[in-house]
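With one protein chain removed, the remaining protein chains of the complex are shown where they sit.
Labels run A, B and C following the written order; every chain starts at residue 1.
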Amino acid sequence: MKYSYYPGCSLEKNARSYHVSTMAIAKSLGIEFVEVEDWNCCGATEYISIEKVPAYALVTRNLALAAEQNGSTNLVAPCSACYLNLKKADHYLGENVDLRQKIDLALEAGGLSYQPGSLNVQHLLEIIAVDIGYEEIEAQVKRPLFNLRVAPYYGCLVPRPAAMGSFDDPEHPTSLDNILKRLGATVIDFPLKAQCCGGHMTQISEETALELLRRLLKNAADYKADMIATLCPMCQLNLDAYQDAVNAHFGTDYKIPIVYFTQLMGLAFGLPADELGFGSEIVSARPALEKITLEEPKPARTRERGKKKTDLPLPTRPEEG
Amino acid sequence: MTHTVTSRPPTLFDNVIAETPGKALNLHACLQCGTCAGSCPSGPDMDHSPRAIFAMLDAGMDDEVLNSNTPWFCVSCYYCMVRCPQEIPITDIMYTLKRLAIKEGYYQEDKAPEFSETFCDFVEHNGRSFELGIAMRYHLRYHPLGAFKMAAGMGLHLFRKGRMDLTPSRIKNVSQLKSILNKAKELGGAA
Amino acid sequence: MSDHFEPVIVGFLCNWCSYRAADLAGTARIKYAPNLRPIRVMCSGRVDPQFVLQALRSGADGVLIAGCHPGECHYVNGNIKALRRFTLLRKTLEQWGIEQERVQLLWASASEGTVLAAAVNRMTEELRALGPLRWGEKVLGDNGAAHLVVEEV
Partner (left out) sequence: MTDQKKSPAEQEKVGVYICHCGSNIAGTINVEEVAQWAEKNPNVVVARNYEFMCSSTGQELIENDIKEKGLTRIVVASCSPHMHEKTFREATERGGLNPFLFEMANIREHGSWATNDKEAATSKAKALVNGAVERVVHHAPLEKIPVDINPNTLIVGGGIAGITAALELAEGGHHVYLVEREGTIGGRMAQIDKTFPTLDCSACILTPKMVDVGQNDNITLLTYSEVESVEGYIGNFNITVRKKARCVTEELCTSCGICEEKCPQKVIDENYGAGISYRKAIYRSFPQAVPGYPVLDKENCTYFQTGKCKVCEQVCPTEAIDYEQEDKVITFDVGNIILATGYDLFDARQIPQYGYGRLANVFSSLEFERMVNASGPTAGHIVLRDGVTEPESIAIVHCVGSRDQNHNEYCSKVCCMYSLKFAHLVHEHLPDAEVYNFYIDMRTPGKGYEEFYHRLLNEGTHFIRGRVAEITDADRHPGEEGKLIVQAENTLLGIQQRTPVDMVILSAGIEARHDAEDVSKLFKMGCDHDGFFNERHPKLAPVSTMTDGVFIAGACQGPKDIPDTVAQGGAAASQVAKLISQGTVLMEPVRASIREEECSGCRICNTLCPYNAIEFDEEKFVSRVITALCQGCGTCVAACPSGVIDGAHFTYTQVMAELKGVLWDVQSDVLTKQEVA
């Protein structure tokens, strides 16, 4: 399968490991990524806060380039913020005539043009969960992640806003859970899986940001997660790089490695850890990874309806229902 | 969603709707139910809850709205937006409020605008951002102590891990980007 | 296009849904384009293609056929029959170069006054853009020969 690939600024440096591991598993899964030539920053959540039309123009230049270079009509972004900005621009331009006309003129000034809807903007998680599919993933597993307790963490911008059509539930997404289960990991029912890491709040009010991070770390720890699997550079950066700050600020002692789900996939696919960018995380993942065993754990006690005699029957879970 | 058009001069309420893409007209249908404020991760730090902001807009308390820190504390998690029973694009409205506040020259010192602006002129000159570099520069510019704390806190870590550099990468066709952005600014005005 | 052209639309409204929808639009004081001239039929299935052709020949710029939603027809499935005839009729009209917008089919239940009003507004706009039908030039040519053919349809 062939996709146009928009790495985004983070993957160039701070989230290098995300990029490397993505490329590594792409090989195993037979995905071809064609990087968009001379792409520019998507504007993150900042640019749109200052100026609307330039913000959309900035994003749309990338869409225009991707469409023109036609590597594929499917444009993939591994970074949640980039993914949403690209998708949103494509959506609103199709919907809002006035904005569309302005952007057309702006692009024209750069000798470019873009027809909304001509690209299908996808997040990396979507193509792996939906286009590739769980069966194929399971087929690639050489070293199952037995006994590794992972908290699947989606963050905000992939599941939400669902208005433009989301491939997963905006409140209770399950695709990452399913991927990790197929890798053999023990996936915890992480209540905060789609809660917010604070985004750029670290730059605006550290107080606020640290509290948001604390909630996530505490809850993951309460569920005895060995690590948190993310799919967004911003989430990874905040949870990883500020973990010390959180501990210092709240007098806690969290040591939860934050890794990209692609790194865990690569590991399960039997690829060497150093080719997956392990080691670049600040809270080291090594101790957690050492917990991985060869034999499968006994299946965790699933809540049967009315286990104990006194118990009242439970309604079936949404997934089952 | 039909809304009767009147001849009176546009209020801030009208402008917010006009400047927000998507189903912004739904703002008229706000039930004041508080789902947005109840869902907001950073809500407790806002001086007015998003719901209150909408009520204030309706009441014509324009200064208070534009002075409010509410939009600046929005972390764009979009929970309010997916949960709103009236399908109001709340997160997008928060972006609009930020833009209008800047346009009207409101906003508190050493808050988000500078960070955003730092970010933006970076992008405009290089075509690429590199958050950490920007963060550093932002802190050095606006609160050196903060910057020191940062560096001490995480900056060094990242430095050691080779995840941070202070030289941004540049795109080839910066001139093309510039002409696009300049045209866009000319068309878009501040908001 | 003449600057003040106001299209005339003949509406065949079924007694049970769309005629009542128009009643409701009125009762609810929904203002919409006055260009529609409604004619009541018991069911959209009663709309004989000849009615439509006659309307266009008699100077209407467009015809709106409105019935109950599929599955809600008061007469089980008259509206589906209307749909079939409509599809065929539209094809025929296209042969004569009569634009699709000129003959439209609409589902509007008795509770959908807004739907009907919106449809009339939309259609009026579309026809304003298209301009007068000019049946004579389009279909008849100079001698009325083609006309006779039409009569037979």
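Annotations
Criterion: contacts are C-beta pairs under 8 Å (C-beta built on N, C-alpha and C of every residue); 3 or more make two chains touch, one makes a residue touch a chain.
Treat the numbers as computed from the prediction; the structure is a model and nothing was measured.
Listed by label, the shown chains that the missing chain touches in the whole complex are A, B, C.
Screening B:Pro10, B:Pro44, B:Gly60 or B:Gly162 for touch with the missing chain picks out B:Pro44. Within the set C:Arg57, C:Arg90 or C:Arg122, the residue that contacts the chain not displayed is C:Arg57.
Residues of subunit C that touch the chain left out of view are 8, 10, 16-17, 19-20, 22-27, 29-34, 36-43, 45-51, 54-55, 57-60, 68-69, 71-72, 74-78, 81, 85, 109-111, 117, 135-136, 140, 144, 147.
Hidden from this view is one chain, which touches subunit A at 169, 171-172, 189, 191-192, 215, 218-219, 222, 303, 305-306, 308, 310-318, 321. By the touch definition given at the top, subunit B reaches the unshown chain through residues 31-40, 43-44, 48-49, 51-52, 79, 83, 85-87.
One rule holds for everything that comes next: only the chains that are shown with their structure count from here on.
Contact topology of the protein chains: irregular, matching none of line, ring, star or complete.
Rounded to whole angstrom units, the spacing between the C-alpha centres of subunit A and subunit C is 52.
The centroid of the Cα atoms in subunit B and the matching centroid in subunit C are 49 Å apart. Inter-chain centre distance (subunit A to subunit B, centres taken as mean C-alpha positions): 22 Å. Looking at the complex, you find that subunit A touches subunit B at residues 9-10, 12-16, 38-41, 43-54, 56-58, 61, 92, 95-96, 99, 102-103, 105-112, 156-157, 160-163, 170-171, 195-196, 198-205, 207-208, 212, 237, 241-242, 244-245, 248, 279-282. Of all the residues in subunit B, the ones that touch subunit A in their complex are 19, 21-22, 41-42, 45, 72-73, 75-79, 81-82, 87, 89, 91, 95-96, 98-99, 102, 111-113, 115-117, 119-120, 123, 127-132, 135, 138, 153-154, 157-158, 161-165, 169, 171-173, 176-177, 179-185, 187-191.
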